[in-house]
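Only a single protein chain was left out; the remaining protein chains are all shown in position.
The chains carry the letters A, B and C, assigned in the order they are written, with residues numbered from 1 in each.
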Amino acid sequence: MIPDNILPAAIVFSSLIPGLFIFLLDEKRHVLRTVLNMAGALAKLGLVGILILGVYEGRLIESRWTLAPGLDLVLSADALSVLFVTLSTVLWLVTTVYAIGYLEHSPHRSRFFGFFSLCVTATVGLALAGNLLTFVIFYEALTLATYPLVAHRGTPDSAQGARVYLAYTLGGGVLLLTGAVWLRSLAGPVDFSQGGMLSDLAGVYDGQLIVIFFLLLGGLGVKAALIPLHGWLPQAMVAPAPVSALLHAVAVVKAGAFGIIRVVYDIYGVVLAESLGLLSVLAVVTSVTIIYGSLRALSQDGLKKRLAYSTVSQVSYIALGASIFGPIATIGGVVHLVHQGIMKITLFFCAGNYAETLGVHKVSEMNGVGRRMPWTTLAFTVGALGMIGVPPMAGFVSKWYLGLGAAEAGSDWVLLVLVASSLLNAAYFFPILFRAWFKDPPARWPEEHISAGRLETAGALLWPPVVTAMLALAAGIFAAAPVSPLEWAELIARREYGL
Amino acid sequence: MTLRHLFLLGTLAVIGAALAWVFWDAVAVQAPGRLADMALDRVPESGVSNPVTAVLLNFRAYDTLLELAVLMAAILGIWSTGPDVPGFLPAGEVLEKLTAAIVPLLILSAGYLLWVGGHAPGGAFQAGALLGAAGVILRLSGRPDAGLPPLTWLRLTIVLGVLAFVAAALVLMAAGYGFLTFPLAVAKWVILAIESAATLAIGATLAAAYLAGEPLGVRT
Amino acid sequence: MIDWLALTVALPLLGSVLAAAIPARSPGIGMATGLLTTTAALSVGVLIAHAGELRSDLGGWGVPLGIALQADGLSGALLVMANLVALGISAYALGYFASGLRRHFWPLWLLLWSALNALFLAADVFNIYVTLELLGIAAAALGALTGGQAAIAANLRYLLVGLLGSMTYLLGVAILYTGLGTLDLRLAAESLTPGPLAWTAGALMLGGLLLKAALFPLHFWLPPAHAQAPAPVSAALSALVVKAAFYLVLRLWIDLFAPVVGPGPGILLGALGAGGVIWGSWRAFRSERLKLLAAYSTVAQVGYLFLFFPLLAAAALPKQQELLGALLLLALTHGFAKAGLFLSAGLLQKHAGHDRIAELGPAIRSLPAVAFAMGLAGVALVGLPPSGAFIAKWILLTESFAMDRWWWALVVLVGTLMASAYVFRLLANAFGPAAHQGAVELGGDVQTEKIGRMIQAPALLMALVAAVLLGLGAEPLWTLLGSRSP
Partner (left out) sequence: MATQLLFGLVGIILFLLGVWSFLAHRPLLRKLIALNVMGAGVFHVLVAVAYRGLEKTPDPIPHALVLTGIVVAVSATALALTLGQRLEHEDD
């Protein structure tokens, strides 16, 4: 049994150490690299299991390391971090399998999988971050770890995409850093604590607190792709499919959304945030983002680009949940952190499969893919319906709670936003499903890499989306089950509101 | 005389005035005791009776050690830039005779200055300067090697000063004294040894520096 | 009794003598000396950590008559850093220089090393002058080692500017002795009172040193000299020589002048530092050549160090200690990072036959270890986590907000963005079409060299120390500073 003051650190190291070894591996050491990847992923899964138990029992689980006088690196587990850690760990496992199937024949594999592991290390680190300093450290580390993945292909447009990505994220990083040090100069060490930790500054420094909030929001909004800071996301599409999957479902955008939740609930405290009038601003920004993203998605023919804009819109549900005062909406936002992750990663896996198997990159090329690749398309359908919010899919649960919360908080216009966005989701997903299932396939596909055998495509590519699709279904159908994401979300909401 | 020059002149004038005032204030008004009396009182403990030599080779021997290192750095740097430049034509008879007379004299007086440095003005640097001058004269009068030994030996000569200094310091440290601490019993002789080594090194270095390059002995 | 302080100076001197006398054996002698010297420096560090400040009266005369060496937490930490970096540079130099240059490199290099140690331990204002000259002459000679016209011109200018600096400094020393009657730093600090003497002596001594520390706008000599020198020398110049000059400024500032000249000069130094951050980063961003980029980034990094001065002057004691620790951490990080960057640059230059950033892609991609070293060094230069520079900047930013001097923070943030611009402009080259073996891609005409593993190790190690070790393990620095003389 691992002592509680080691466990969080161990969870971080479980992907860091394999990553470092992978860097040293020769390109050809395929087996060893796979073993390292999987070992790391499974070890992390096991450790997270222990962590969940501990947190459920309400034990204090924390690793602390002093960087400088008064500056501590703190990794600690509360209900919220456990939710995010579990999500990233599970999805990392799946994505690793997928990536192995997807990339094993392209160059620079050691570099890719090395940074891949660093990327999840950073994500888990900021999920477990116990104070703002730690969060900032891992937030920047995430930028550094993902940049090589976006640039990986080395083509001119991937170089361009990576440059844009870096410009946005480093810029945001500076904003976040500014807000963080400013806040520290006012409040001392900023430890995340449920219900917030600034209550005693309220009334004294209100003005500064508001400015700081927007600095932090600016920094986090970049990764969360809030309007107008979303510009990098569609550009980053040039990355290989597993990377896009990870960026969109787990790592980058989620880091932003998760950070916003942290700031609202565990730094400012929802009450203070409300009284400073910050929540309403956030609500407006997120609503605009939701609508804008969906509208842009409508007009995209590139499948990954359409999914990218749908991410812009979907991730904002999370922040929207945080921006509405009241536990119900909180539940909706927090649970969407998980649901959007599972559904979106499914969609990207499928998009990758179409591209890898048939060379299909555009929506207009998708006629009849359902017949050629039924399983993949089935998974895609599940993800799409979930995004639209069709009952009993996971997405429906999130939107239901968001809507309920909005109604309870008396901000009815949010309901309109939800309805509108759902209609838009339907408008840009149904045509795809229709083409895929009901139109006739073309005589020959753009470029068919993998011919149909016993399976419609390589196994390593097929299983991950199927698995995540089933997870998405389960999350919706068994929402009421004891350890479902919804249950955790409710636990979190109870603790945040001290109910 | 551009505007820039005028501006420069003005600034320098102001600085000069300030400096002059501060100097006057420090010398005439403050007039602190400074180290003279303390130094003069303790000259007898230094092993030599010439105060300046006592300061150079004992009180502040560390400065002198590093100063010899500076000389060494300079000549090594000069050598690293390439081979020496070709010398001058052989001298005419008169100059030849003159050289033959002066160089021995210079060497002799160098030796004298070295010895006298212990109790009267003089010492390693003055002596070394004379040796260097002898080298320069030889070079001017057509000796391409300025009377210096072949490179292998020359290398040994130019490092001699630092070597003697450091060796003495380390040996005495090993013997239980502090670094650069010369026990009175042996101080006189240690200092004389160091000074002799330094004289040779300085002389050789100055002469070699005049060759403006490494004397590899390759002549066309 | 063993005088470790003196040994750190004497050993390299002795090694230099031997290397100069026996040129054929110079690499072996050099490496052995390097190891011994580093050991001595490390023991100095350990002794300070345990026994607090060290001081030794050379010749046993005691100040003011004699000369003393002293080491406290500040100088001790820098001494250890300098020796570790110098050791890495030596290991690199073993494989770098062709036999022709070796016999010239080692004795001068050891003299430079000795001068560095002597400066970090110096406690006597005139002795500092002598040591500075030793440093300057050895540095200029090493910088001109390649013998190219540009290199000689740049280093001749460097030598002359250095002399201007030390002459100015020396006049300051003369004035100080005239007024105070002592050359020992501590005694001078005790008897120095506010007034014209303090101002003039301070202006002359600090002014001279600032020229050597390349504080904007006195940096003009640095980029050509550092960019033209052979890679190991550039690394030493940028990482150590400039640092030594900066350390002297800091030492004289906190021990001697800050207490008696008021806040004005501190603010001036900070403002010039800000100028250096902006201008240096900008020029680095515009540089076509890798080594020039690295040299200009040194100008910027020196600027960062001076940003601390106004805050140091304004802060009360506990805060002051915290800031001083951050300043020290930044200096150490930059020492390792810049050395790593220049050594990597040297390898790329050897491999590609040039250092034009735009065309370095293939070379970088065929040397992944070097690419990594540059990446890590870059992270440390920008000040991204987990580098030591990040922690240092975090503290600097927090304090400047806490003291309502947010404009200094603004400079740091802008500088950070500019730094990431020039660093990632370089690193972007690491991604591109897969690298086949060097020469093939590089085209026939340029001469390329095979780069062994051993020579890549020092660059990578130093970059790692800067980007990770100093970030996560810096806390002991403050305990070390706790043993600083008041």
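Note that a contact is a pair of C-beta atoms (placed from the backbone, for glycine too) under 8 Å apart; a residue touches a chain by one contact, two chains touch by 3 or more.
Source: prediction; values computed, not measured.
Taking every chain of the complex into account, the absent chain touches B, C. When the whole complex is considered, the residue among C:L35, C:L101 or C:I152 that touches the unshown chain is C:I152.
Among B:A28, B:L89 or B:A185, only B:A28 touches the chain that is left out of the view.
Even with one chain removed from view, subunit B keeps its contact list with that chain: residues 5, 8-9, 12, 15-16, 19-20, 23-24, 27-28, 34-36, 39-40, 51-52, 54-56, 59-60, 63-64, 67, 70-71, 73-75, 77-78, 81-82, 85, 123, 125, 202, 206, 209, 212-213.
Hidden from this view is one chain, which touches subunit C at 126, 129-130, 133, 136-137, 140-141, 144, 147, 149, 152-153, 155-157, 159-160, 163-164, 167, 170-171, 174-175, 177-178, 183.
In this text, only the chains that are shown with their structure count from here on.
Leaving out subunit C only, the rest of the assembly separates into the touching groups A | B. Averaging Cα coordinates per chain and for the whole protein, the chain whose average falls nearest the overall one is C. Looking at B-C alongside A-C, one finds more C-beta pairs in contact between the chains of B-C.
Greatest centre-to-centre distance from subunit A is found for B, with centres as Cα means.
Inter-chain spacing, taken between the CA centroids of subunit A and subunit B, is 73 Å. Per-chain CA centroids place subunit B at a distance of 30 Å from subunit C.
As a whole-number value, the distance joining the C-alpha centres of subunit A and subunit C reads 43 Å.
Residues of subunit B in contact with at least two other chains: none. Contact residues on subunit B toward subunit C in their complex (touch as defined above): 18-19, 21-23, 25-27, 30, 32-35, 38-39, 42, 58-63, 65-67, 69-70, 72-74, 76-82, 155-156, 158-159, 162-163, 166-167, 169-170, 173, 176-182.
Those residues of subunit A lying in contact with subunit C across their complex are 23, 65-71, 73, 107-108, 111, 133, 136-138, 140-141, 143-144, 147-148, 151-154, 158-159, 162-163, 166, 170-171, 173-174, 177-178, 181-182, 184-185. Listing the residues of subunit C that touch subunit B in their complex gives 1-3, 6-7, 10, 13-14, 16-17, 20-21, 23, 56-61, 64-67, 101, 104, 107-108, 111, 114-115, 118, 126-127, 130-131, 133-134, 137-138, 140-141, 144-145, 147, 152, 171, 175, 177-182, 191, 196-197, 200.
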